[in-house]
Every structure is written in structure tokens, then in C-alpha cells.
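Removed from the display is one protein chain of the complex; every other protein chain stays in position.
Showing chain A:
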């Protein structure tokens, strides 16, 4: 991928993924700028580069995930750093205003964008910031991004990892995984909603199904149930709660395992099932409710994924998407669920750049139109 590219693709190099909840932006910062180039670099471009690379927070809600930054990356023959930036979709007008203030449109760059927002906000980009979007399909970008990042991550922390001993909480540890011959794989993208793809090769994939019970549902329900307002807050609460006070477990009904059908006593029989009782509704904490919401959504994604893996006859599952960001709880649950219910047949894999693959795919499209 690191062949000399068509040098007519002018800087800045952006890839953008406008989702239902978050906008994901990747920015390639060239580090091999010659003095000559430096001189030629227009002021506007320079100011954008400086603004993005010298901050880790933009406004009140924009964040640069510094730990994900890829340094000394060769892209199209240029060396540089790849930055990963996100902000809430509802702050897009602020972003557009900034683009307008910084005269982004004077750079005559093509802005490659994917995600639903590329369609929804296309007009806003034009009218508010005088920018023309090059719209790209989100699943195309997602697959391309995953395969690319995995291929360039030869040094440093492994991009792909899994949990060893997922069914044993005391010995469950994160381990690097070499995704050498990745096909076929099931790619589960958990954003606001969930899409499940079966990927057979770089150019051959299909969307198997999806579910509306995703990250948006977790956050939405948490906000309603606990009054929290951010994903981080919701996760924080969940980490302190106890879902078994909210959920009805198999053992709550059968006193122990439901042996006849191989259901362990600890399995959830009815999510939020205990909340049918007024008494129990009054005794649970917000943290318990947040935890139960997280467990419910995560397990459901796990079980739909597992059924898809069986139907598609695929044994490797890669989970991505921003729902998993700083959400070890869900990742371990998924790892556990995949392993336990498939009796070790299925392996749950995760990628460090969880939510940014769509944006990366969009950037690649800018450099190497397919």
C-alpha cells in the first residue's frame, strides 16, 4: 500500500466518518515536509495542521485519541503521523463553522466522507463551509480501513488482540493476535446500531444482518434510567453496578442450573426481569441499572453474532466500533459469550482503533480511489 502515489493529491489528507452519534476524523500529518514545501504551504493549511496537531481537545467535545496515533507511517510515499479525532455528531455545525473560519474551502481539497452523515449533512457542508463532500459507502470504507490498519501495524502494540481464558475472570488477560490470514471473518461494527458483515476477501464482503440494539441503545437507556449524559459517565456507573440485582437469572427461577437444557444458574433468564417487581425496582441503584443495560446490550450482540457465525460458517469474529471504546467490560463479556456458548469454537477478536476504520477507509479512498 505504500507505493508512491499520485502526487497530485494535495494536502491536507482527511478521512471522515459521520455516524449517528460520533464524527470520526483521521488526519495525516506529513512529517517529511521539505523546506521548499514549507515555504509553499499556504497559511490556511499550516494553521489547520498546527491546530490539529498541537491540541488534544477541540472545543468542549472534540478529542484527539493520542494513544492511537500512528507515527512514522508511510502513506503514498510520504512519511508522517496519522491522527485520530472524534467529536459528537450534534457538534458538526461547530466543526463546519470552524472550517469556515479557517477558510478550509480555499484549499480546494476533496473531503472524503462516509457514514450516514455524509449524506445527511452534504448540503450543510456546501452551504455552511463551502465544502464539497466525496461520499463513500460506510461498509466499503469499514472493510478497507480494517484491512489496512491491520496490515500497517507491524511494530508497536499489536492492532488485533483477544482475551485469553475468557471464561475465567481471574486469569482473563488481553493477548496480541496475529491476523495473518484473516478470511473469512465476521466483522461486527458496534456504533449507535450494529452491522454484521461477512468478509471473504478484500473486495468481497456482504452485510449479513444488523440490529438496532447497539451503543446508542446502551447510552439512550442509561440516560433515561440514570440521568447520566455521556458514554464515559454511563460506563463508569456500569463498572460499579451489579446487574444480577436487575436481571432475573436462571437460578432465580430454577434455584440452580436448568440442567435439562444445559443452562447454568448464572445465565440471565430475563434481562430486567427482576424489575417487574415494585419492591426490587425500589431497591436497585443507578449503577445496577447501568450495568444491566450494558450486559443486556452486549449479550444480545453476542448472541446475534454467534447465530450469524453459525449460519455463515465462520469461526473468527472481529468486533469494532466505538461502543467498545474504553469498554473492557463489554469486550470481556463478548469474549466470554463467544467462547462459552460455542464451546470454544468461536474466537472474539478486537482491534485497538475500534471506531476509526470507516474514517481510515475514507482517507484511503482519497489516496487510492478504488
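Following the convention adopted for this analysis, contacts are C-beta pairs under 8 Å (C-beta built on N, C-alpha and C of every residue); 3 or more make two chains touch, one makes a residue touch a chain; residues count from 1.
Following the convention adopted for this analysis, contacts and distances are computed from a predicted model.
Trainee: Missing chain, UniProt name, options "4'-phosphopantetheine phosphatase", "Response regulatory domain-containing protein", "THUMP domain containing 3" or "Growth hormone receptor": which is it?
Mentor: The correct option from "4'-phosphopantetheine phosphatase", "Response regulatory domain-containing protein", "THUMP domain containing 3" or "Growth hormone receptor" is "4'-phosphopantetheine phosphatase", the UniProt name of the unshown chain.
Trainee: Kindly state which of the options A:127, A:167, A:303 or A:370 is in contact with the chain not pictured.
Mentor: The missing chain is touched by A:303.
Trainee: Touching the left-out chain: which of A:107, A:172 or A:269?
Mentor: Among A:107, A:172 or A:269, only A:269 touches the chain that is not shown.
Trainee: For the chain left off this view, which of A:63, A:94, A:128 or A:223 is in contact with it?
Mentor: In the complete complex, the chain left out is touched by residue A:223.
Trainee: Over the whole complex, note the residues of chain A touching the chain we left out.
Mentor: Looking at chain A, the ones touching the missing chain are residues 19-21, 88-90, 115-117, 119-122, 137, 139, 191-193, 207, 209, 211-217, 219-225, 229, 246-248, 253, 260-261, 267-281, 289, 296, 299-300, 303-304, 307-308, 310-311.
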